[in-house]
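Every protein chain but one is kept in place in this view of the complex.
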Amino acid sequence: MRYVRWLSLPLWVVGLYLALIWVPDVRALGVSYRIFYIHLGMAWTALLAMTANFVLSLLVLMRRKGKMETDRFAQASAEVGILMTTATLASGMLWARVAWGAFWTWDPRLTTTAIMWFLYIGYLLLRQAMDDETKRRVYSAVYALIIFVDVPIVYLSVRWWRSIHPVVFTDTGMNITPQMFIAVMVFFFATLVLALDLIYLRAFQDKVRQELQERRARRLGRLGY
Amino acid sequence: MLEARDLRLQLGDRRVLRGVSFTLGAGRCLALFGANGAGKTSLLSLLSLQRTPTAGSLSLFGGEAAVDDLALRRRLGYLGHDPGVFLGLTGYENLLLHARLYRLQDVKERAVEELRRVGLAPFRHTLVRSYSAGMRQRLGLARTLMHRPELLLLDEPHQSLDRRGQELLDRLVREHCAAGGAALLATHETERALGLATDVMVLSRGRVSYMAPIADTPRATFEQVLGEALGGGGLC
Partner (left out) sequence: MLRAAVWLFWKDLSLELRGRELLLPAAIFGLIIAMLYGFAFDGGQQVLRPMFPGLLWLGIFFSSFLAVGRAFGVEAEAGQQLLMAPIDRGAIFLSKLALNILLTLVLTAVLTPAFSLLLGVALPHATWLFLWTLVLGVVGFAAAGSAMGALTVQTRLRELLLPALLLPFTSPLLLGAVNATNALYGKNPSQLGSWLWLMAAFDGIFTLVPLLLFEYLTEV
């Protein structure tokens, strides 16, 4: 993991170059559409992080061993997922303002992303509100599984809902050229590597925190408390 | 009946229990002493399967204790700081519900009988909300004993009971042990507990600092260990 970290930086540089300079303008969209490369990579990464959280939570419940480590990674992937979701929402809103004239358009994907953001913030809130570590592990894992099932239902309902209202803004049918595809994929991998690195760092940090707590406990013990 | 091996529990940066090992056989009644924060309630929460220990193992009734073993729970009786009764139900209804959840036979008769045993028969149709603290504790005691548990775990059971209530409690616990059950009570009521128990254990900062049958413990020795446990290292 230590070496992968350094892969993220060149990937980002290359990705930025490809997205901002190399890929030609799309006539109908102007220069603003270039945020799309960043936006899409982050959105995919966010979804993958939430999926990782789901799988890890499942493992926390099913497996007998290594629960603590798995739980650490589950929490880290939710946190990074929220970070990526926030970035997706922010970049999406900026783009929407330029392309469609409004920050918020109740587009199905945008709305689902926002609801997903709330659901996973709830995951962190739930964890924070439980003191007992064993309980926190199991309860938050159950919650994570339940909300993961909810996300596709949210998406479906929002899509039906929007299809009823007059659709003001359609997804301007962009035909992806091979050039654009390459830029998208490079950016996606750059973001993915960054996310993996952040997850790993966060889990590591939590482990260190726990070790420090352990030491503090030992010292308090030696002092006779 | 109960065997604890090196039980450890850490809550945050506090090591509440630091390797507690002891055994408790049938017919024994163990009085557990210790300063505030010595780990009495935490130990009871591990023994009553409310928490999993950070490390160490616990076997109950000859088998390894698992937190999700429902059959095991039926053989335990736990009375904590809180009597654990529903305030909006009457005393009778509380026991009825308890009997049904524990799948007892003849629930109605049993509920009345238990209420009589703890002296609450006249108030059986009164809401627990209007019971006094001592009456609630008596009801909690009835609830704890109702399903005839083999191992009794009592956390400061004498609290808020009047003298007759305390005598009743002592008698019930004595009967329980005489019938082949085991009991463990955490307490600050030194004299009462010594008159009741067969063994004593002193917890000090999460470790067992003394454990022996009362018969083998001269009063002076006991006073000394207890004094050490309460005097040095407790919370000031």
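Note that the chains take the letters A and B in the order they are written out, and that residue 1 is the start of every chain.
Basically, a contact is a pair of C-beta atoms (placed from the backbone, for glycine too) under 8 Å apart; a residue touches a chain by one contact, two chains touch by 3 or more.
Note that the structure is predicted; figures quoted are calculated from it, not measured.
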In the full complex, displayed partners of the excluded chain: A, B
Absent-chain contact - pick from B:Gly80, B:Gly165 or B:Gly206: B:Gly80
Sole residue of A:Ala74, A:Val154 or A:Leu198 that reaches the chain not shown, by the stated touch rule: A:Val154
From B:Thr23, B:Gln50, B:Ser132 or B:Gln224, residue that would touch the chain that is not displayed: B:Gln50
Positions on chain B where the hidden chain makes contact: 48-52, 67-68, 70-71, 73-74, 76, 78, 80, 82, 84-89, 93, 97-98, 100-102, 127, 143
Where the unshown chain meets chain A, residue by residue: 61, 115, 118-119, 121-122, 125-126, 129-132, 134-135, 138-139, 141-143, 145-147, 149-150, 153-154, 156-158, 160-161, 164
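FYI, only the chains that are shown with their structure count from here on.
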Whole-Å separation of chain centres (CA-atom averages), chain A against chain B: 48
Residue numbers on chain B that touch chain A, as the complex places them: 10-15, 18, 51-52, 205, 233
Chain A - residues contacting chain B, complex: 131-132, 134, 213-214, 216-218, 220-221, 224-225
